[in-house]
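Every protein chain of the complex appears in place save one, which is left out.
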Amino acid sequence: MTVMEQRGAYRPSPPPAWQPRTDPAPLLPDAEPYRVLGTEAAGKADPDLLRRLYAQLVRGRRYNTQATALTKQGRLAVYPSSTGQEACEVAAALVLEERDWLFPSYRDTLAVVARGVDPVETLTLLRGDWHNGYDPHAHRVAPLSTPLATQLPHAVGLAHAARLKGDDVVALAMVGDGGTSEGDFHEALNFAAVWQAPVVFLVQNNGFAISVPLAKQTAAPSLAHKAVGYGMPGRLVDGNDAAAVHEVLGDAVRHARAGGGPTLVEAVTYRIEAHTNADDATRYRGDAEVEAWRAHDPIRLLEQELTTRGLLDEPGVEAARQDAEEMAADLRERMNQEPELDPMALFDHVYAETTAQLREQRALLRAELEAEQERNDAQEGGAR
Amino acid sequence: MTVMEQRGAYRPSPPPAWQPRTDPAPLLPDAEPYRVLGTEAAGKADPDLLRRLYAQLVRGRRYNTQATALTKQGRLAVYPSSTGQEACEVAAALVLEERDWLFPSYRDTLAVVARGVDPVETLTLLRGDWHNGYDPHAHRVAPLSTPLATQLPHAVGLAHAARLKGDDVVALAMVGDGGTSEGDFHEALNFAAVWQAPVVFLVQNNGFAISVPLAKQTAAPSLAHKAVGYGMPGRLVDGNDAAAVHEVLGDAVRHARAGGGPTLVEAVTYRIEAHTNADDATRYRGDAEVEAWRAHDPIRLLEQELTTRGLLDEPGVEAARQDAEEMAADLRERMNQEPELDPMALFDHVYAETTAQLREQRALLRAELEAEQERNDAQEGGAR
Amino acid sequence: MTTVAVKPATMAQALTRAMRDAMAADPTVHVLGEDVGTLGGVFRVTDGLAKEFGEDRCTDTPLAEAGILGTAVGMAMYGLRPVVEMQFDAFAYPAFEQLISHVSRMRNRTRGRMPLPITVRVPYGGGIGGVEHHSDSSEAYYMATPGLHVVTPATVADAYGLLREAIASDDPVVFLEPKRLYWSKDTWDPEHPADVEPIGRAVVRRTGRDATLITYGPSVPVCLEAAEAAQAEGWDLEVVDLRSLVPFDDETVCAAVRRTGRAVVVHEATGFGGPGGEIAARITERCFHHLEAPVLRVAGFDIPYPPPMLERHHLPGVDRILDAVARLQWEAEG
Partner (left out) sequence: MTTVAVKPATMAQALTRAMRDAMAADPTVHVLGEDVGTLGGVFRVTDGLAKEFGEDRCTDTPLAEAGILGTAVGMAMYGLRPVVEMQFDAFAYPAFEQLISHVSRMRNRTRGRMPLPITVRVPYGGGIGGVEHHSDSSEAYYMATPGLHVVTPATVADAYGLLREAIASDDPVVFLEPKRLYWSKDTWDPEHPADVEPIGRAVVRRTGRDATLITYGPSVPVCLEAAEAAQAEGWDLEVVDLRSLVPFDDETVCAAVRRTGRAVVVHEATGFGGPGGEIAARITERCFHHLEAPVLRVAGFDIPYPPPMLERHHLPGVDRILDAVARLQWEAEG
């Protein structure tokens, strides 16, 4: 038998049948951000929900201006404002059940407050008396995350653990447009999809990562298009339309709770203020763009819808304003009090049980502070 | 003016026009892996190219079996075979121009050899006499990368640099299905798309990351679908069809060279051997699957096409086999020689200029080796 | 410490048994990592766990170390006790940010409200002929990170006992497994894990009068061998196995050094910036007037880990240890 004959006995066959692991079509986002306010869909929205959203938006805006004011008074080390993004912040909080978990980034203090955490405790990180002020378990809110996108795998792990335990808990994780470029974003979404973890990823695309505009961040058709690469649905929504954000997130949360797995939601919005009070936005963007977005203000959008439909009147507006003022006054007053500081606390929670090393260092600091106290007392004594 | 009237003066407008940054439709991969061999498309394929591919595939298979044999003889510390994946390996090498760059992973020694690097120098890492054997600049081949996906940003940076310098150089980077889960994969593809860097990403989806099957690695419709999330085209190709892989990669290389930016290519293939000689594949997969893929062997596929079309006859097959045997004999012989080892080299390339510290340590080792030598000489002297 | 001899087992087997027993005792213990399920890990240390406890308890993850550790953080937040396997030392580096910025700090950040009882198992060190990136000794990175415990066994009994303790700890523990001791064998009684000293205690493996070798993990057997060889040269060496780099057992170490007045720290990690500097410095701070000579270090050279065929020149061996002992200024003594 010749070589060719030998080979002829072998008939290569087609590859084992290939099929897409999932149908990509339903995963792709709509061609335009989904909107409710000012569209026909608004008619189907629950009036009560719209009113609750409105009250929270007004509070949220006031919270933002108050916190920014506190930076000027030196009461906060830094504040990244979510002015203009209140619809996302508020909807993210309101869409969750009590048993669900929220994973905020540093910009999302408003979502944390809207979820019910004490605003003063929420601002602890940014005031600088400790790294985190609230008990994460009390309200099921993870600490505000500063390293970008690192909170996303946490949300996935928590949601996965809840599912393993048989609890129908959903985790909602927030991240910025810039944060989507980090490897952690990728790894988190992939784990979530493979594990079918009940988690919702909310990307607030506010146009900028500090000074870097979206065009330098990604070439994707939209950030929501990233979803298909993980095998999860991507949704695109007008991030200034509170009703739309609430609806899209609500769908995603229900989907996740029902065992349908994760969703990626991109909310298109805009950061009206500078990155933080320490930033100078005039270095990288013009007024015209800001003004165009001011004209699409999330509060005004909802206000118009509500008034047009007769769901809000002047006293209603006034009541919301009043409520927000009270919140602000309370916040102002409490933030104007000096926080209680205990330097010894530096050693208390490094480990479950302190080490011999840390005991030594604790003693050193204690002795220093006592000596300082003595010197101060002596000086005061001298002065007296 | 009442509050409502004041507010009435403000008319919220739609958001600044939203549009996808790129049209997603052309970025999506075909519904099935692209095939040439055994289809009508084969008629258009260049006979010379097919013959060249065939000769290289036969060499490649022989190279794989020879290298595996060398592990059994203790001449290689470890060998990750690309048996079954030769079409991808060979096409990746042949599709590039001399001035282009290849970024291989540890499994891609065959692509490196097919690009013209001395097989012995290529195997240095796996023999264990040094971490890399060849001069990367001589053949424009980066060192084999062991940490998964870390070579991808390198390829992007190099391609970007070439473009900045005005050189029409393309970088082709290889990675496995498992490697696509790493954050570096994500960051590399994103940078490439934003910078429109002339780089082609070739994912060899061989079904497994060591023991972990694709289904535990991703829920995506296909790995090629990830492309759309970066705003680059994704292509899906039968990785055992050398003509198809060459064509798809060729298109991507030309596209990149012409300034069209990066492409993600997923080649669907199969790892016929265990992960490496040290792995036991029976722990995680059955024979049936392997056999199904053996029946779709890249060499036989091409052989059938060539013989059917009268482009290959018995002497041609024999010549290819002969050529491969010579390569194998040469490799065997040269790998059976002990590599020259110079322990002092450990200190030579840590820094451009050595440090006082390293000089001390070098002296220490030299003294130890001299003492060892003396002891050995003394023993030999005693024995004589 | 009494170790009841029962039957010989390898260190790898003891580690497997530790996870198995921990999983059986506590349903919140979950193992995750690359290839830990069906395959049982590339070193087979998780062999059988997926079969016994199911894939939800011992899970093959996607291939992404930051993702593995990051999701483990979330699992721990929800009350689980994840045991994470990093496949090799150098492949833990992608998870560095999660480890430093979150795992080590979450308890402190939340004033104790959100502890993270995570065990990160890292096969480490050389001597197994591994190609590049498979032989790093990365303990200096972990030691420099407050909030982590850093533990490494050198005996089969310790492998079991320390891993059980690590998993039970309410703090994150980086558990460094000396690769080249995986196949070391010893008799050991899994029924008496309490016979093992707790995390945070060093153990004197050999008493001696002349000088003290301070070491851990893969270098413990080497130091014991060196101590035997030293007899021939007339030195009686004490050998301390640190077991736990964090917390560090100053008491045991300093007592051993004070007894002998001379000390050499031995480890595979590079010398410069490696663990030995810290160890030598703290011994000197505490035992200065007991020292007849400076504390010396025998460590890996200050170079990237060598290729397999050259690694023997890099690793601290008996001769290099004895040379260091010889440099402990014996003349000055009399």
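A, B and C label the chains in the order they appear, each numbered from 1.
Methods note: contacts are C-beta pairs under 8 Å (C-beta built on N, C-alpha and C of every residue); 3 or more make two chains touch, one makes a residue touch a chain.
Note that the structure is a prediction, hence the values are computed from the model and not measured.
For the chain excluded from display, the touched partners among the shown chains of the whole complex are A, B, C. Screening C:A50, C:L80 or C:I100 for touch with the missing chain picks out C:I100.
One of C:V29, C:C58, C:V196 or C:L296 touches the chain omitted from the figure, and that residue is C:L296.
Contact with the chain that does not appear here is found for just one residue of B:R59, B:R75, B:R107 or B:H160, B:H160. Interface note for the absent chain: among A:R21, A:R52, A:K216 or A:R257, the touching residue is A:K216. Which of C:F43, C:Y78 or C:Y141 touches the hidden chain is settled by the complete complex: it is C:Y141. Listed here are the chain B residues that touch the chain not shown: 130-132, 135-137, 142-143, 147, 150, 152-162, 164-165, 171, 183-184, 186-188, 190-191, 194, 345, 348-352, 355-357. Residues touching the missing chain, restricted to chain C, are 66, 90, 93-94, 96-97, 100-101, 104-105, 108-109, 132-133, 140-141, 143-147, 246, 248, 269-270, 272-282, 284-285, 288, 291, 293-297, 302-304 (touch as defined at the top). Along chain A, the points of touch with the absent chain fall at residues 77-78, 125-131, 146-148, 178-179, 181-184, 209-212, 216-218, 283-284, 339, 341, 343, 345-347, 350, 357-358, 361, 365, 368-369.
The definition used in the following text is that only the chains that are shown with their structure count from here on.
Compared with chain B, the chain whose C-alpha mean position is the greatest distance off is A.
Separation between the centroids of chain B and chain C, computed from CA atoms only, is 35 Å.
Taking the mean of the C-alpha atoms as each chain's centre, chain A and chain C sit 39 Å apart. The residues of chain C that reach two or more other chains are 61-62, 64, 66-67, 94, listed in rising order. Of all residues in chain A, those touching 2 or more other chains are 183-184, 186-187, 190, 194, listed in ascending order.
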